[in-house]
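In this view, the complex is presented without one of its protein chains, the others remaining in place.
Order of writing sets the chain letters: A, B and C. Residues in each chain are counted from 1.
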Amino acid sequence: MNNSVLIAHTKDRVGVTSELTSLIADGGCNIEHLDHFLDHESYQFFIRIVFDPSNEVHDAIHRYFNAHPDMHYELHLPNQRQKMAIFVSKMDHAMMELILRVRAGEIPVEISMVISNHDTHRDLVEQFGIRFHHVPFNKEIKARAEQQMIDLLDGQADFIVLARYMQILSPEFIERYKFKIINIHHSFLPAFIGAKPYAQAYDRGVKLIGATAHYVTSELDGGPIIQQDVLRVNHRYTKDELVVVGRHVENRVLADAVMWHANHKVLVHGNKTIVLGV
Amino acid sequence: MNNSVLIAHTKDRVGVTSELTSLIADGGCNIEHLDHFLDHESYQFFIRIVFDPSNEVHDAIHRYFNAHPDMHYELHLPNQRQKMAIFVSKMDHAMMELILRVRAGEIPVEISMVISNHDTHRDLVEQFGIRFHHVPFNKEIKARAEQQMIDLLDGQADFIVLARYMQILSPEFIERYKFKIINIHHSFLPAFIGAKPYAQAYDRGVKLIGATAHYVTSELDGGPIIQQDVLRVNHRYTKDELVVVGRHVENRVLADAVMWHANHKVLVHGNKTIVLGV
Amino acid sequence: MNNSVLIAHTKDRVGVTSELTSLIADGGCNIEHLDHFLDHESYQFFIRIVFDPSNEVHDAIHRYFNAHPDMHYELHLPNQRQKMAIFVSKMDHAMMELILRVRAGEIPVEISMVISNHDTHRDLVEQFGIRFHHVPFNKEIKARAEQQMIDLLDGQADFIVLARYMQILSPEFIERYKFKIINIHHSFLPAFIGAKPYAQAYDRGVKLIGATAHYVTSELDGGPIIQQDVLRVNHRYTKDELVVVGRHVENRVLADAVMWHANHKVLVHGNKTIVLGV
Partner (left out) sequence: MNNSVLIAHTKDRVGVTSELTSLIADGGCNIEHLDHFLDHESYQFFIRIVFDPSNEVHDAIHRYFNAHPDMHYELHLPNQRQKMAIFVSKMDHAMMELILRVRAGEIPVEISMVISNHDTHRDLVEQFGIRFHHVPFNKEIKARAEQQMIDLLDGQADFIVLARYMQILSPEFIERYKFKIINIHHSFLPAFIGAKPYAQAYDRGVKLIGATAHYVTSELDGGPIIQQDVLRVNHRYTKDELVVVGRHVENRVLADAVMWHANHKVLVHGNKTIVLGV
């Protein structure tokens, strides 16, 4: 949090790492951590550098990338918490996990609001000092509801977390927040796409229950995977008990994904993610 | 191994556990372990009892089940190692894991033979004192090859392990060894059914690599799952490296499944398994 | 929760399982689950039976054990939630994990009170409708503080959870609640006994961070272990980051232990636990 973070990706060529690290060294700044990835299939290069902040270096970085318009970059200054909006429906476990981790200082974001299609969790949310908005949502009123949410989010959310939000957002909404919406899917994708994954898992007799955090794209449960994990179950687990185990693994997986996103560690590459610096 | 094992399943009714444990107690025998499962959807009851052996009790058990022909049971006497045949193609890792674990006394079976559609592993197998049979196999000669294998297996194999055997067996062959063929599939089923699961996993960008041991049925990769596990990977793993990680998880999962089967711990229930006593 | 639970342990002899299951069958009741353990070193026998409730069977069980005074037993009737008191100091993560899991219906207890040596968490606790008592505690006032806590607990707590309670309770207090106090120790015991285990772990350069839930005895961090788990770390984790990872594993381990205790699954045997029915 006290450091600057540079993220970049580009078509690979000799010397990029040298050029970028020289910008930092020339400004007298130390590198805290550097991680990078070279994809041999696409010849794309990805880099994340955490370094001691300096206006001189920040300026040099902006000048460098202005001179290399084919390269993508983001420069994140120290002590800037992203604003995070949480969307939730009736199940509150994933939302609570995020609220508690943010409150404990583990995830460097500000929860700017919780939006729900039910009014159920208003008290719970507000007692943690977080704004709560009830925005009814269903197929018939989707366009109006999404407009209402956009108005709430405007300038108030750098990214959105669907913490078991059980509504399907429109492609237009998703496009507006491209790779800025993180969803937790309650299965080990691509197994059990769609509705009722725990019932599907029960019927198939799997021995592990999984969860997947991914960026939302217009393809249902098809976006780039950020994190996955599993917990062990056995034949004695009822459907309801699979749901409980699933909640625990959902919480862990979503918290990892949000923490990485908040720390600018996740880069999207095609339909995959590159997670640097973990 | 020094104990007898009774496995039974039946439509649930009051008193079954009491009746079975009384048979053992009346013969003066101690129960080493008892595990059971009652499925509330089907009202089927499953039990596994490990007990001190006694001819008197064994006879009483046979008489009891003869008087209850609707109940299914198996009685396994002490110190009887099942004969296991291993089918293998070019990849030898899963076969070697089984050979070493049997040799170390971890899995109480006798490896009666290795059958392969290639002659590659003859020396490796024979140096461990295990018979090796090369049975060429492809679609054109499948019927003849399977007959040849049946002749080899006849009386010499209580069950078969497909340790990365890359051929599709006929429904007739599978039916002959119903729930006596264990396969290791190189993915977390039901994700990535069919061929090249590691390539599918690579393309989807998953963060965990899984493997699934299951009984073979005529539905491809669709039989009852015995065991599953995963190992963590990240964006830096190439397809070839996913294959290596996959080998390790395949080995563990298959070894668990074979060990449980060898110890009469796996009961099939519909398209699921009940694993008792673990 | 809708079933009765019988727990018993005794010196092993032939027929105990048969006798107990017959009591239940004779009352026309079905067994939901039975798990047992025979320790071959001590010849002690442990059993846990979950069964459909019936006054007739309950009476028969009490009569049976009255006639066998050398056998230990507990009979737990359905729908009886134990009262749980949580002791906490400044760190609230483990307490919050328990509060949320109880609230979600995952752990069948009533949280009758939270006792803390600080007043910090009063609002947090009370907003979940739970009574909060501030009982200052240090070496000088230990006797008085413990008496105050005993007065609060009297009739109001079936067991106590030390959810990162950083005070050492007296042997007398511990004896009064023998095997009724669960502590979460922030290391993989017996590694890093005593104070500052994360600093010890950092200095030793371990690659896994663990936590241990155990019953409290008068030997520091030496009581019977109920559950343990670990999470992976690496050289980049600072001491503070080890503490964060540790919180997550503490939460999981303590929640397991409390859930098992609440469901009468944990039996103490010497300085170990037998966990039946998981």
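FYI, a contact is a pair of C-beta atoms (placed from the backbone, for glycine too) under 8 Å apart; a residue touches a chain by one contact, two chains touch by 3 or more.
Since the model is a prediction, treat every value here as computed from it, not as a measurement.
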Exercise. Can you list, in ascending order, the chain B residues touching the missing chain?
Key: 33, 93, 96, 100, 104, 106, 127, 236, 244, 247-248, 252
Quiz item: So which bits of chain A touch the chain we can't see?
Solution: 12, 14-15, 17-19, 21-22, 24-26, 28-38
Practice problem: Against the chain that's been left off, what residues of chain C make contact? List them. | Solution: 37, 40, 188-192, 204-208, 210, 224-230, 234-236, 238, 269, 271-275
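One rule holds for everything that comes next: only the chains that are shown with their structure count from here on.
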Quiz prompt | Chain whose average C-alpha position is farthest from chain B's own | solution = A
Quiz prompt | Length of the line joining the C-alpha centres of chain A and chain C, rounded to whole Å | solution = 36
Quiz item: If you average the Cα atoms of chain A and of chain B to get two centres, how far apart are those centres in Å?
Solution: 41
Quiz item: Taking each residue of chain A in turn, which ones touch at least two of the other chains?
Solution: 236
